[in-house]
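Okay, so here's the structure we're looking at.
The complex appears here without one of its protein chains, the remainder shown in place.
Moving on to chain A:
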Amino acid sequence: MTTMANRPSAGTAHASTAAVEPELRGVQTITFAKALTLAMSDAMASDATVLVFGEDVGTLGGVFRVTDGLTRRFGEERCFDTPLAESGIVGMATGMAMNGMKPVVEMQFDAFAYPAFEQITSHVAKMGNRTRGQVRLPLVIRIPYAGGIGGVEHHCDSSEAYYVHTPGLTVLTPSTVSDAYIMLRDAIASPDPVVFMEPKKLYFSKATVDLDALRARYDGDSVLPSSIGKAAVAREGTDATLIAYGPSVAAALAAAETAAEEGRSLQVIDVRSLVPFDDETVSAAVRSTGRAIVIAEAPGFASMAAEIVARIQERCFHSLAAPVLRVSGFDIPYPAPRLEKYYLPGVDRILDAVDQLQWEQS
């Protein structure tokens, strides 16, 4: 640790004037971003090998403020800025994970993780397999992703397909404030490397959560089963199943709400864990309604949505009353801010797809 202690620490002087944040407890209304911060700070408090690093995560607290306060609370050895190089960040995290640490690294935006692609796909994903399980890499790569925020080029990619296609990576994406906390803690606790995809447009969404109850999941003997590999039923319904994840869950729920007013009962599944994929929950849901639509913001071609559709038709064919449809992004580069409204799968597109589910045959 001597090299870290010797780091020049320019820039911290002003930040340190702020008081150390009191720990939030009990029932609180917090943002999605804050839930992520708390997940990291709780994990750091309970395990000294958990470290956070990346670009602008220290003094600034991250461009989305997700790491806000971690350097103040845990010091520069535990949460620090790196030189500006994503391959460097993930490569170094790999080595640190090989030597007893649990790095949680931040990629600043989806498209800026691409310089780290080789480290992620060639090393992070493969280490466990290459070593016949002797070296597991308990590291988390946090990636803010997807659009809906009016962001300029390279700031809105839905890049999940690259990671879900790579065997060896666990890929998670929460869509609720409590899942933000739970799933990030589960990711940090996982012995395997996790690509943790955070829908940017949810960062400042709020919900009231019981922090004591959330923390209790990780206390000593009462540790609850991990959320990894578990889809969630976001809304009950009987006529058709909408399957979504991350930024698209809200659109699915809104569509279900509108459909309900029109007398149609739509169930909504939040996939949450893209890899491992919860075939059991998804298949059971689709069998119960006999109709399914998969909704995702990424281009549809060769996508996570395509995978979900294929799995459903392989498993649920005899329960299906209509072909499984996709409502996804177009097969184009993510549009400039003033055109993104034409791209994003919204309520109308979802309801149009619902209308096409061959209702006359039921």
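One rule holds in what follows: a contact is a pair of C-beta atoms (placed from the backbone, for glycine too) under 8 Å apart; a residue touches a chain by one contact, two chains touch by 3 or more; residues count from 1.
As a convention for this text, contacts and distances are computed from a predicted model.
*Asks:* UniProt protein name for the omitted subunit, picking from "Transketolase", "2-oxoisovalerate dehydrogenase subunit alpha", "Gas vesicle synthesis protein GvpLGvpF" or "Hydrogenase formation protein HypD"?
*Replies:* The UniProt record for the chain left out of view names it "2-oxoisovalerate dehydrogenase subunit alpha".
*Asks:* Tell me which residue among A:280, A:331 or A:355 touches the hidden chain in the full complex.
*Replies:* A:331
*Asks:* Looking beyond the chains shown, say which of A:42, A:55, A:198 or A:278 touches the absent one.
*Replies:* Hidden-chain contact among the options goes to A:55.
*Asks:* Which candidate, A:251, A:271 or A:325, sits in contact with the chain we can't see?
*Replies:* A:251
*Asks:* In the whole complex, what residues of chain A lie against the chain that is missing from view?
*Replies:* 7-8, 10-11, 13-15, 55-56, 58-61, 63, 81-88, 111-112, 114-115, 147-148, 150-154, 251, 254, 301, 330-333, 335-349
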